[in-house]
Structures are given as C-alpha cells and as structure tokens.
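Complex shown without one protein chain; remaining protein chains in place.
Right, chain A next:
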C-alpha cells in the first residue's frame, strides 16, 4: 500500500502543481486591468484576489484575504495604561532577580570576552557562538557581532564599561521596536476588551491566561474567562481553578464542543455582565496542522461577530529554538498576532528567539512568564531584560 499511496499522492501533487500554479502565474499580469470590466457580482471577489496578487508581487508577506480586514482596520486608540497589578514594582524586582539567576553567565561570558586584551578572530567567533547559544539565531547573532565589531573598531574602545555600553545598545537595538507593548485590556464603550491567547501545545497558554486574569482582577477589573480549549483533557477544569481563585467567571462547555461557540458565549457573557475584559484561552495547536489552524481562524472570526478582538497573544516558550519563528509567522498569518507572551523564562533558557521574532515579524513581546506562581507574570521591559543579561551580580 505504501508505494501505491505514495505514488498516488505524488502524482496528485504534481498534477496540482502543473494545473494549479500555472494557472495562477499565467493569469496574473492581465488581472488589474480587467478589474474594471468585471461584472458587479464578482467585483468583490476579484478585488480581493487582485489585492492578494498585488501583495505577492511586491514580495511582501502574504495576508490571506480572510485576515485582511482585521489587519487594515484602524487600530483602536492606544491605551497608555499597562495592566500592572500590585505590586508592580515588586514584579520588576523579581524579574530582575530571576533573570539574574538564569542569565548572568550569559552576559558575563560576553563581557569577559569583550574586555579581554586582544579581540582576535576567535574571540569574535566566540561572541557569536555565545549569542547563538541563547537561541538568538545564526543570522541575528552574526549581525550583532558584525555591527559591534565595526563600532569597536571605529571607536577604538577597549574598556569593559565602554564595551558593555556598546553591547547593551546593540542588544537593545535588536529587541527594541516601535510597536506598542501595552496589552489592550481597557473596555471600549459597552463592550469588553477581548484577548485571545494562542500558541502551540505546552507553552503555558492556560497558565498565562490565568495569571493575566489574576493580574487584571488585582487591578480592580472584572474579567470573564472563556475556556475554548475543548480538546485537551481537563483544560477547562484547569482554567476554572484559575478563575475560581480570583472569582472570575469561566465560560465552559463539555469537552469536544466547538471552541468558536465557547468563545462566542464568553464574549456574550462579558457583554451581558458588563465585564471589562474577556480572555479566551484556546487549545494548543501545532502550526503545521492546517485543520486546527483553520479552526483557530474560525474562533477569531466568530468572536468578531460579537466584538472586535483587541489582542491576540501568542504564547512562546523560552526554551523554543528556531522553530519559534515559524510558529510566530504561521500564527500571525492566521490570527494576526498582536503580541507575544514569553513564558518559562525562569529556567536556564534565554528566550533569544524573541529577538528574531521581533526583527522578522515586528510583533512585540508584551508579557513574560517567570514561573508557576500565580503572580509570576510581568510586563516585558527590554531595558530590564538587557540590563539583567549584562548585570554582574
């Protein structure tokens, strides 16, 4: 059966390729011109495809037409607020302390290298290797090293302090983005803010949802949780436990029901109750499973019938390697991710993958998870992040 199967599939794929993609390529040039003559009935669809084609022509990242409207919708006015539940200051300190524990050796090794007397080829290579070890990725790492190299040469600096400043600037430049890092949790008018939490399996979506709810409740907001993870065993119970701890109602349905309907009900409930924020926890799914990704797209579409989705948080595990970039890209295409929550940063993992994600996709990291404790969630601060990496204690 293997052989028949394989042959059949390959032939079918080949046929698809031959028939399908030729069609697409050949049709393209004539398209925009013909648009005007298109009959009214087909105008919209043709327009959509034309847009898509145009996008591809310019070589930009494609956005499927279904996702186009949310992408182009004017962003709601940025709220200056940041959900910083008490004790906000305490959180930063803890972040610092934990990062120091996990990452001092990283920054330390770099500095030792940089301030050594002779910066030869090997030393630079070692710096690059150190960055790679943090999952920053080969391309980013070599770029950081390249520009650091140029600057050290130009400035002729050797002192540890100067070099450290340079390195700090370099790392900061890598993770700084113009994008807004606040999590939009403010209700607008009579509608609650809607946050969707997405990600692959086992990154800590439910935990992040729970922590976020807790932080918001701590800020005096009312929160409704939607347990749209109807797949994993006992996922809704896990969320209920979190909700129960802070008194946030959790909308659930029995296992195996349609996650979109749970999400819809959660938003409806949020509107009825006049809640400030609705957080929807979705099931973990690998970005390669088309069916599951479609399901996720549906959840978002269905929710949008009720209320706009203000935030889509992609939960990334700090231990994730280069695959994190693909995850972010695919999830971004399907549900238009607006922010990243980097979890499990309390381990030895450095989470360097966010550097790449931010560079390539421009999606900012908004939250960091630092452990299993209920309050171990903090807003991401690049300066603290980098400073901690470079701190000497």
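Throughout what follows, a residue touches a chain if its C-beta (ideal position, glycine included) is under 8 Å from a C-beta of that chain, and two chains touch if they have at least 3 such contacts; residues count from 1.
Heads up, the rule we're going with is that contacts and distances are computed from a predicted model.
S.K.: One chain of this complex is missing from the view, so tell me which of "Polar amino acid transport system permease protein", "Signal recognition particle protein", "(Fe-S)-binding protein" or "Aspartyl/glutamyl-tRNA(Asn/Gln) amidotransferase subunit C" is its UniProt name.
M.R.: Checked against "Polar amino acid transport system permease protein", "Signal recognition particle protein", "(Fe-S)-binding protein" or "Aspartyl/glutamyl-tRNA(Asn/Gln) amidotransferase subunit C": the hidden chain maps to "Signal recognition particle protein".
S.K.: Based on the whole complex, identify which of A:202, A:247, A:274 or A:362 touches the chain you can't see.
M.R.: Missing-chain contact among the listed residues: A:202.
S.K.: Using the definition of touch stated at the top, determine which of A:238, A:282 or A:307 touches the missing chain.
M.R.: Selected residue, touching the omitted chain: A:238.
S.K.: Could you pull out which residues of chain A are in touch with the chain that's been left out?
M.R.: Listed in rising order, the touching residues are 1-27, 30-31, 34, 38-39, 41-42, 44-46, 49, 52, 56, 62, 64-65, 101-102, 129, 132-135, 137-138, 200-204, 207, 210, 231-235, 237-238, 240-242, 255, 286-290, 317-324, 326-327, 344, 346-350, 352-353, 372.
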